[in-house]
Each structure stands twice: as structure tokens, then as C-alpha cells.
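Removed from the display is one protein chain of the complex; every other protein chain stays in position.
Order as written gives the chain letters A and B; numbering starts at 1 within each chain.
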Amino acid sequence: MTLLDFARGPGMQWSLIILIVGILWRVVGTLLLSAEKDYSQARQGGTGPGIRAVFRRFWPHPEFVKPTLFHMVGGYTLHIGLFVVIFLFAPHILWFADLLGLPVWANLPNNIIMLAGALTAASLVAFVLRRMTHPVMRRISGFDDYASNIVTLLPVVTGMLAFAHTPIARYETLLALHLLSVELLFVWIPLSKLAHALFFIPSRYQLGAAFGRRGVKV
Amino acid sequence: MSTDARLIDIPVISEPAMTLPSMNVEPILHEVRHALRRLLETGETSMIDLRAMPLAPGEEEKIRTRLGTGEVVIQLDAMGPSTLTETAYSGVWWVEHRNPNDVVTGLYIEVAKVPSIVEPDRQDLIDAVARLNDDLENNDDE
Partner (left out) sequence: MTSKKRQDMTIGEALRANGVSRRGFLKFCAATASLMALPPGAATAIAAALEKAKRPSVIWLSFQECTGCTESLTRSHSPSIEGLIFDAISLDYHHTLQAAAGHGAEAAREEAMKEHHGKYILVVDGSIPMKDDGVYSTIAGMTNLAMLKEAAAGAAAIVAVGTCAAYGGLPAADPNPTGAVAVSEIIKDKPIINVSGCPPIPVVITGVLAQFLTFGLPELDDLGRPKAFYGQNIHDRCYRRPFYERGQFAETFDDEGAKKGWCLYKLGCKGPITYNACATTKWNEGTSFPIQSGHGCIGCSEPDFWDMGGFYKALSQGKLGSAEGLAAAAGIGAAIGIGSALLGSSGQKAAKAEIKAKLDKDMEATK
């Protein structure tokens, strides 16, 4: 069995199993945790502010715009870039369609995908460098932060190398490395801060609802 | 294999897709231009192997049309026929080699004053002198 065969077959199969087990474990486990009962009288219902918080927090309050600008721009570049690369590149679409039994959806031309990939990789590198150099960021960054950044960066970089048929290795090897790095990402998602992809909406809602009940403007 | 039933004789008409981009035509013509300049300035000859290029359907014909036809056509009969045609650009030759079954085995654009294969080899000249000597010495007809 070649490295590519392993990456396409058992490697993919097992990493997906771990991903699914991990996601359900964390999501079900967290949602079923009993919340602390709030004995105070609610000033208003929590649902409205909860939903509002989910959307409101896509952009900071005016006074925080300037201090968080780096994170906002970098974060949006990274996330939009990832979305474009993951969901609008033809080979990826085929992968999803095959896995989920969906019809194939429209793809973007490869030069746009490459541009998005380059921006994504650049913003991830910028985040790592900032963590390493910014005095405060450095103190509050742990293994999970660096690892999550790099585990996200690897599939982007290996994917671009494979796509460009970079002569540093044969295409099959680069493709296998790309798949293996994706499989590492699958395993890492539920175990790390990358799980924010699962939790950001419920936790925004939860916090917004709690604030709402206490009469705090969300 | 008999030569009377060749693939090309099967009446299948394939229409080249209208939207196919011609990726190779312009670059090859540029290469010819550079080669022609080298021939003029340094005398260096060049050969472009069209069968080593991933040509799209129809591109070979496009290149042939763009180069046009000149005044000289040379025919060879050596292990099958070969046709060496001068293009509309002096010094640029369209070289087509065929095997005894009339199948194209090589297709080149050669940039030279005269295609290299036309010039006789030195050893052949030596042999020729020897043979002619032989003939003149042993033939007493006159």
C-alpha cells in the first residue's frame, strides 16, 4: 500500500471516525450539562438577546474596533479564505459530494482558489508571528493555540504545493501529505480550540441570553 | 500490417471544439522567430520536435497554416518517404518523416539554411568516391 493509498483509504476513514466521535462527544456532552439555575427575576426573555448576540458579535462595538482591527481583518481573511478554498474548489466539492451523498455544486476557477489559499496561509502565518512577538499575546498563548494555527496551516500549504505540482516531490507524495495533514486536522478539531467551530454559536447565544435576562444591552 | 486499411481512411469526422484555446501555436511561432534570429546572427541551427509537444487537436494544422508554404520542396526516399517543405519564411522548414508504411514517425520544424538530413555524411562521400573509382576502373564500355 502506498502512502497515497493509505491517505485516501484507511487514513481518511479513521480520521473521519475520530472526527465524528469527537464532535458528538463534545457537543452532546456540553449541551447536556445542566445549567446553573438563575434564581433572579428575569428583566426580559433570553431568546431575543441570545439570537441578537449570535449576530452582533460578528463585529466589535465601535470602541473596540481599533484595538482589535488586526484580529478582525486577519480573522475575516482567514475564515473567508478557508471557506472559499474548502467549499468552492472543484476536487474538494467532489469529496464532500461523495462523502455526504450531495449533488455537486458550482466551483470557482483555480486562480481565485489559489489567491484565497495564499491569503489564508498569510493570515495564519501572521497570527503565529504575532503570538510569538506580541508581549501580551505571548503570555496568554499555549500549546493549543500554536498547534491549532499550524494544524490549520498545514493542509493549506500542502494543498497549494500539490496543486502547483511543485517539483520538491512527486505529485502523489504531495497529495498524500495534503490528505494526511487534513486527516490530522480532522483528529485535532474536536480535541482543541478548533472546536470553536462547533461552539461559537451556542456559546454566543448562551451568553447573550444570560445578559438579556439580567437586562444588559447586548 | 497492410497499408490499405489505415485509421485515417475510416470516415469519422471529428469537429474540433470551437472553444479550445490554442496554447501552443503562439509560443511555438515565437520560438521559431528566436531560432531564425540565431540562425542569422550566429549560424546556429535549431529543430523543434512537434511530436514532443502536447498539441491539442487542430493545433498542428494551425501552425502549418500560419507558417505557409515557400518555394522549395525536398523529397527523400530513405526507409520510407520524407517531405521537407520550405515555409513562407526562408530558413524555416516543415520536416515530415514517414516509415515504409507511410505512417508519420517524426514531425519537426527545422530552422536552417538546408535541413541537416539533406547534406550527405562524410563517410558516405568517402564511400561515393571509392565506388565511382571502382566503376571507372572496371567499366570498359567507352
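Here, a residue touches a chain if its C-beta (ideal position, glycine included) is under 8 Å from a C-beta of that chain, and two chains touch if they have at least 3 such contacts.
Bear in mind the structure is a predicted one, so any value in this text is a computation, not a measurement.
Displayed chains that the missing chain touches over the full complex: A, B (touch as defined at the top). Within the whole complex, the absent chain has one touching residue among A:Val27, A:Ile51, A:Ala126 or A:Leu207, and that is A:Val27.
Of the listed residues A:Val73, A:Leu99 or A:Ala197, the one in contact with the hidden chain in the full complex is A:Leu99.
Where subunit B meets the chain that is not shown, the touching residues are 1, 7-8, 17-21, 23-24, 47-49, 51-57, 59, 76, 78-80, 82, 97, 99-101, 103-106, 108, 117, 121, 123-124. The set of subunit A residues touching the chain not shown comprises 2, 4-5, 8-9, 12-13, 16-18, 20-34, 90-92, 94-95, 98-99, 104, 107-111, 113, 165, 170-172, 175.
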